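Some notes on the structure that comes next.
One protein chain omitted, others in place.
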Amino acid sequence: MSTTALEPAALPTGDAAAEARYAQATQLQLTWWRFRRHKLALVSLVVVALFYGVAAFADFLAISDPHATDARRSFIPPQGIHLFDEGGFNPHVYGLKGVRDPRTFKLAYTPDPARKLPVRLFARGYSYHLFGLFETDIHLLGIEGGGRSDGIFLLGTDQLGRDLFSRMMVATRISLFIGLAGVTVSLLLGVILGGISGLYGGWVDTLIQRLIEVLRSIPTIPLWMGLAAALPNTWSVTQVYLAITVIISLIGWTELARVVRGRFLALREEDFVVAAELAGASQMRIILRHMLPSFASHVIAAVSLALPAMIVSETSLSFLGLGLRPPAISWGILLQDAQNIQVLAGAPWLLSAAVPVTVVILAFNFLGDGLRDAADPYG
Amino acid sequence: MAERSVLSIRDLAVQFRSEQGTVRALDGVSFDLRAGRTLGIVGESGCGKSVTARSILRLIDWPGRITGGQILLDPEEPQPTDLTALGPESRRMREVRGGRVGLIFQEPMTALSAHYTVGNQIIEAVLQHRDLSKADAKAQAIALLGEVGIPHPQRRIDAYPFELSGGLRQRVGIAMALAGDPDILIADEPTTALDVTTQAQILGLLQRLQREKGIALMLITHDMGVIAEMADEVAVMYLGRIVETAPVARLFAAPRHPYTRALLRAVPSILATPRQRLSTIGGAVPHPGLRPGGCSFHPRCAENLGERCRREVPAPVPLNEDGGASCFLAEDAA
């Protein structure tokens, strides 16, 4: 059975139209057909797409200003949206009421069922730049009326009274894009250095391979700590952001370079590459026409497996206080708030930032596996 | 002629499941293996010859499974064992595997581990089937290596498989298969990976062992030359079915199935005249998942009868000594 080259599942089902469709399907289509059968990967693809959707529309999805502090609404537990009122569909939340604790005499704000604040779609809130371009103040959800401290607190608030849900939306943007940026830099380094290594061989190859080995043998956490500590305190959030990206990708490229080099070496020996060489094709044509397309899919799979590593790196760095620093918001920074066990005991919802980290990393891993399996319809 | 039958396969069916539907890798295969005789199984890729071997040893992996039929060990005893009823990992099945039925692979490296010496592996195989002391097992292993024609077996027993040439490795593979003293030997393309002079040696070795031990040999090959050289009876397979069985001389002299006829004419011969053309069979073997309806050979058959071959499946080959063909033409001639 294994000697037959065709996958039974990739076979035409007998009618001529389907057969022609199969015969004229490009590699991309074949890959997609195979990927489609990988249910878990398909679901993961949707999840990852949703996450990037959230990242793109973070401010739109956020409800209240993620940076706005308000002592009065510190540590409010998660609040649901009540959908029905007096027998009709009328989504609303409760307003806040200050209650003085009879023993500590501390004023605590708790929801007041007596004050109902209606929830509206596309409500006006704090103003922001959509995609960094268009200034707007429209948000998906908002409340009508209510005081300065009232709001929707789907995931509760932190010590400074900032809405955790809104912060999570904005954190998603930074955490995911730092991963993406890191992978892009790694990809460039990896493809260029790996390509040179595989193409020229000889001492260049030896040099690059040794460099990779040295980089990989350095324990990563101390390396990051060292590099992150070297960042000047005076740098702005953006500069730190960029620097962290570069630091993360300095390690990340080695794996990709190995993949690229390995594919290069394997492909050089492939009969169809030899055939092109015998036809008199130039080195450039062989690389662009025959070799690059053949390993693009492997690189994509490698990238989707490298992304979660990047995201975890950022999260751990920031969690340890070595990465991004407030006022920047990332998953790591949100989790930093959950470091204190006493705080956590009183406000366990602060840990909810761990959920998107776990979900997105699992999704990326399943997606990467699915892509890798689908990438090579013949392997 | 009527040697004792040691293994009877009856209506064996094996299916592989995929999302696109089931692939019927074997579809009602029946034959007998007899002591001291060689059954040659010949066919092209996807015909199910290797699946047959693997199902006898219960080595079919998921998503494949045996969906019907019987594999009867000692069918002439009062209580034969049906191997399809045993668990693939059951104690009894493990005894059968190696102890009653030995398997020789195309590439012996798949049966040998690169990390242990040849001796280690044969000794282990010996101990699995026989209650011997370590020293006796080693002596037995050396004897086995000598038996399969490995020079200086005392020395070679400490060699690692990769230190041996392809021919010697296959001899070790045969020694491994013989370690449990089986009376049935399945050889799956045992010489395909070997050079022609080595192939001749290995085929000679198999013939000698069979003669000496009265083994029932099932020889799977795609090479009609090997069949002509080795087999007593032949089963020709196409897309999971046996299309013809015959004593070897009759198969070559008067093949009854159009596929056998076409195949024999398509085989290049060392006796060819210069620039001699071959007759061909049109098309290619379809994927087993796309088996044509009716007689599965009909789209490529030069002698097909039209509607009837397209619609009806011809009866399976008869199970008598003389064999026959699963073809309406053969039925009508009879």
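As written, the chain order gives the labels A and B, with residue 1 at the start of each chain.
The definition used in the following text is that a contact is a pair of C-beta atoms (placed from the backbone, for glycine too) under 8 Å apart; a residue touches a chain by one contact, two chains touch by 3 or more.
Please note the rule applied: contacts and distances are computed from a predicted model.
J.: One chain is missing here; what is its name in UniProt, given the choices "Spore germination protein", "ATP-binding cassette domain-containing protein", "Cytochrome bo(3) ubiquinol oxidase subunit 3" or "phosphoribosylamine--glycine ligase"?
T.: Its UniProt record gives the name "ATP-binding cassette domain-containing protein".
J.: Could you list, sorted by label, every displayed chain in contact with the chain left out?
T.: In the entire complex, chains touched by the missing one are A, B.
J.: Please identify which residue in B:A35, B:M93, B:L132 or B:L264 touches the non-displayed chain.
T.: The single option touching the absent chain is B:L264.
J.: For the full complex, which residue in A:Q24, A:T104, A:S217 or A:T358 touches the chain that was left out?
T.: Residue touching the absent chain, from the options given: A:Q24.
J.: Which of these, B:A177, B:I281, B:C295 or B:A330, touches the one chain of the complex that we don't see?
T.: B:I281
J.: In the whole complex, what residues of chain A lie against the chain that is missing from view?
T.: Those residues of chain A that touch the unshown chain are 5-6, 10, 19, 22-27, 30, 270-272, 274-282, 285, 289-290, 293-294, 377-378.
J.: Identify the residues of chain B touching the omitted chain, counting contacts across the whole complex.
T.: Touch with the absent chain occurs at residues 44-45, 165-168, 195-201, 203-204, 222-230, 248-249, 252, 262-264, 266-281, 284-285, 300.
Note that in this section only the chains that are shown with their structure count from here on.
J.: Roughly how many whole angstrom separate the Cα centroids of chain A and chain B?
T.: One centre to the other, that is 54 Å.
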